[in-house]
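Below you'll find the structure, written out as structure tokens, and then a few comments.
All protein chains but one are shown in place.
The chains carry the letters A, B and C, assigned in the order they are written, with residues numbered from 1 in each.
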Amino acid sequence: MVTTMLEVKSLSKDFGGLQVIHDLSLSVTPGERRVILGPNGAGKTTLFHLLAGTLKPSNGEIFLDGQPISTYDAVKRARLGIARSYQKNNLFETLTIRENLMLAAAAALGKSTHMFKDTSKHADIRQRIDEIAEQVFLEDQLDQTVATASYGNRRQLEVGLALATRPKLLLMDEPTSGVGPNMIDRFHRLLEQLPRDITVLIIEHDMDLAFGVADLITVLNFGEKVFEGTPTDTRGNATVRDIYLGTGGDHA
Amino acid sequence: MKNIATKLALVTGLCLNLGFTMISTASAETKVGLLLPYTGTYASLGNAITEGFELAIEEAGRTEEFTIVIEDTEMKPPVGLAKARKLVYQDEVDVIAGVVSSGVLGAMRDFIHQSQVPLIVANAGNNLATGENCSPYIVRVSFSNGQINRPMGTWLSENGVKTIYTLAPDYAAGHQMIDAFTEAFTAAGGEVIGSEFTPFGQTKDFGPYLTNAQASGADGIFVFYAGGEAINFVKQYGSFNIKTPLYGSGFLTSPLYVEAEGDAAIGVRASLHYIPTLDTAENKAFIKAFQAKYNTMPSEYAVQGYDAALALMAAVDNGGVDRATLASQLPHVSYVGPRGPLEIDPATNNIVQNIYIYDTVMENGALTQKIIDTVPAVRDDVAGCQM
Amino acid sequence: MDLSFWILQFLNAMQYSMLLFLLSIGLTVIFGLLHFVNLAHASLYMMGAYIGISVAAMTGSFWAAFFLAPMFVTLIGAVLYFTLIDRMRTAGPMNQVLVTFGLIFVFLDLVRMGWGDIALGLDGPASLSGTTRLLGVDYPAYRLFIIALGLGVMATMWLVLARTQIGAMIRASVENTNMAAALGINVSKLFFLVFCFGCALAGLAGVAAAPILSATTTMGITILIPTLIVVVIGGLGSLEGAIVGSVIIGFMETFGAVMIPSFSAVLTYALLAVVLIWRPQGLIPARG
Partner (left out) sequence: MFYQTKLRSITLIAALIFLACYASFGSYFAREIVVEIIILAILAISLDLCAGFGGMVSLCHGAMMGVAAYGFAIMSAKLGWPLFPSALIGLFAAVVFSGLVGWVTSRTNGIFFIMATLAFGQMAYTFFFKSRWLGGDDGFGGISRFDLSMIGLETNDSLVFTYIGLVILLLAYGLTAIVMRSGFGRTLSGIHVNEDRMKALGVNTAAHRAKAMAFSGFIAGLAGIIAAQHTLYISPELLIWTTSGEALIVVILGGLGTLVGPIIGAILLVLMKHEISNYTDYWHAFIGLVLIFTVLAGGRGVFGQIEYWFNKLTQKHQSTTKPHGDDHA
């Protein structure tokens, strides 16, 4: 029986001698909400790149659901169930929100290579679009073009795109970056309502949100894991306070 | 284009014709379609042939008798065929003249044969058109690729050239020209010790090939190049100061390009079916008339256009009034033109003509052609032609 | 095939490389700095040849043509810059390609109207008409002149870029246009100067090539493809890339013609395909 959804073993990444991730090991259980904390430059986003396969590790192994995936490219990992939302919006800008979700749903449902059936008429694709729209609170904005949508809506869509693939493992890179308090609330609700069959890794700077949703928190600094524990333990930990809250106290 | 006004007039004339005088087909007028490239690489050839053609009709004072419809083939086979169909079905011409590129001729061949509209080929030299693919409706008054080059092969061998290196562009005409030369040269005892085909339309620098040819140690280099490639080739040959003599198909030092080639052309020996310096009454009269009208020296292309018109008029004089009678009369045309005595060989419908071997020389500060030998009445073999 | 044969072929390759270099360097500098794919560059080359022929015919001097033709071409370039190029700068490569593709047609017919359809030639200068003995072989002096011209332009550009203030500005702007503007460089003026310089080089290449190659209405279109291939193989916008690309293509076409003539027609295309598959950004991609 597999007890970990994600297993990372002594992962390292260097860019021309500069160590960005160093000997990092992680173990995330199915359904867990894991928050990754760390100051800027701690290697959080690089870790996501390594997990999603957009960067190749210099060293170490990654297992998803017990399966070694280190050698797989991003496409294959996505198909195995890793989805990712980006820190900076990475959307289909010229398309509508519905079309964005349609693309993700079609990809997830294996319909992106169907050559003859009109996707907008696929019952299961339409159902998926509606579900996700509801999950990320975009039911009323579906026919808006992304380029003209509000920033908050675009952040919601960013998560929606990742969710639409019904991933096993969801990597969320600062979903709330740049949004106001109302919006943070929304994301909080969104995360709480996510079904537990999705394992979630979140990079988050909003402490209330982070501590509110996390089962466990991993703190990175200079590419190394410096602490791992429950929100309560993290709050009380002196090292964390020093390196993270001390320098990054002015979180967004 | 100098004759743009003429063309415009013709086009407008045509429109009026179509609009108001559709019944005129029964009159004695002969409607001729001139199918030539006026855009693209061969535009200058198209213009020269048109000039020659129009001159001949004017000279004979028979402009009233012939209605000319001009169409541009753009040097594209599909366009050529489409325009040929237009001339036949829409303009209902009695005869078509022109066709510069062999590709266009190839595209038209079956159509001409089936529609039984006579075609007077005024340039395209593809051997097959009067050989394997000959047709009673296709008569050629220009030349065949083999016809120009065979005499040179024999002549060179007879004049002490033992070994030759050949160069030509890598396309169908290039291969036909060189094959014909090689066959005749070898038959006469010579040996082709090296041969290269240069990428057509891409080769700008002939230096590497010239260096190769020189290094082969052959007694001479025989080449076929035309147009811009001919200028480049001759100039580069000159600049390398190559000692191996240069021989070629006469298009190499055609009067149309020889000025651009400059001194490098001096001493190049070539064979062609027309040389402007031919010392005959017919040629002198032709040149005088041509210069009077266009203020420039005629080229072999202009002569081909001129002869296409002369052949047509001769066929009309012999009783050609419509497509069928023109087609039957054209193969029996014979007369003396600017290039000498001409006749059509009814076995192939290709022209029988003299081939001139000439030097390019400097005379009174201008480049000109000096004929050194004449191979009379060169006739193509009946190579698989069945009418 | 003795040594002198290979020396001759080496010089042939050099000569062709330098001609390609003169053309591609202008194209690539314009791309590197303005991010503009100017297909009409080849038309300017053609204009250089035709204008050169006319100037030589009027003045009777090759050297007058050699110096005046690039100037006229620069003038044409300047007009183009203010009418089209400048306003197309931010329009994306696709639109730039289309507009300059349209310009090719326009220039083609302008030349046909002005100079006719018949191929024209230009006599080189009398002083360079013979052959010169070099490395034990007799080689056309004019071709040596082209090699020297190419190397000279290369060296001058190298010096200007490495040693002078304007060179530093160009390098800075190629690397980062916004940064350059922030540093107080008048970027639009610099762009214009560089564009004019590129046009002048195209005109120079045209008039310099005319005595070796004839001037035809299709010369622009036929040289466009090899030039683009040089620039793309080398890396768009990269000066070193243009040098490397021209030398590779020049040598490959020359020695391909000598050694495997039946493949020489596809050799460059094959190389281009291989490079683009292996290194989609070219051999020496520009930084910027």
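As a convention for this text, a contact is a pair of C-beta atoms (placed from the backbone, for glycine too) under 8 Å apart; a residue touches a chain by one contact, two chains touch by 3 or more.
On a predicted model such as this, the values are computed, not experimentally measured, just so you know.
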item: Shown chains that the omitted chain touches within the full complex; value: A, B, C
item: Residue of B:31, B:76, B:140 or B:323 in touch with the missing chain, whole complex considered; value: B:76
item: Omitted-chain contact residue, chosen from A:6, A:36, A:55 or A:78; value: A:78
item: Residue in contact with the excluded chain [from C:110, C:144 or C:283]; value: C:110
item: For subunit C, the residues touching the chain missing from this view; value: 35, 37, 84, 87-88, 91-95, 97-99, 101-106, 108-110, 112-113, 225, 228-229, 232, 236, 262, 265-266, 269-270, 272-273, 276-277, 280-282
item: Positions on subunit A where the hidden chain makes contact; value: 52, 54, 74-75, 78-79, 83-84, 90-96, 99, 102-104, 106-108, 111-120, 122, 125, 143, 145, 161, 165
item: Residues of subunit B in contact with the chain not shown; value: 1, 4, 8, 11, 38-39, 43, 72, 76-78, 81-82, 85-86, 89-90, 102-103, 106-107, 109-111, 126, 170-173, 175, 199-200
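To be clear about the criterion, only the chains that are shown with their structure count from here on.
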item: Pairwise touch network: line, ring, star, complete, or other; value: other
item: Chain whose average C-alpha position is farthest from subunit A's own; value: B
item: Chain occupying the most central position, where position means C-alpha average; value: C
item: Between subunit B and subunit C, centroid-to-centroid distance (C-alpha), Å; value: 36
item: Mean-CA-position distance for subunit B and subunit A (Å); value: 74
item: Per-residue overlap in subunit C, given as positions that touch at least 2 other chains; value: none
item: Multi-partner residues of subunit A (each touching 2 or more other chains); value: none
item: Contact set on subunit B toward subunit C in their complex; value: 40-41, 43-44, 47, 170, 196-199, 201-205, 207-209, 211-212, 215, 227-228, 231-232, 235-236, 239-241, 256-257, 259-262
item: Partner subunit B, residues of subunit C touching it in the complex; value: 1, 5, 8-9, 12-13, 15-16, 112, 116-121, 123-124, 129-131, 138-140, 142-143, 211-214, 216-219, 222-223, 253-255, 257-258, 261-262, 264-265
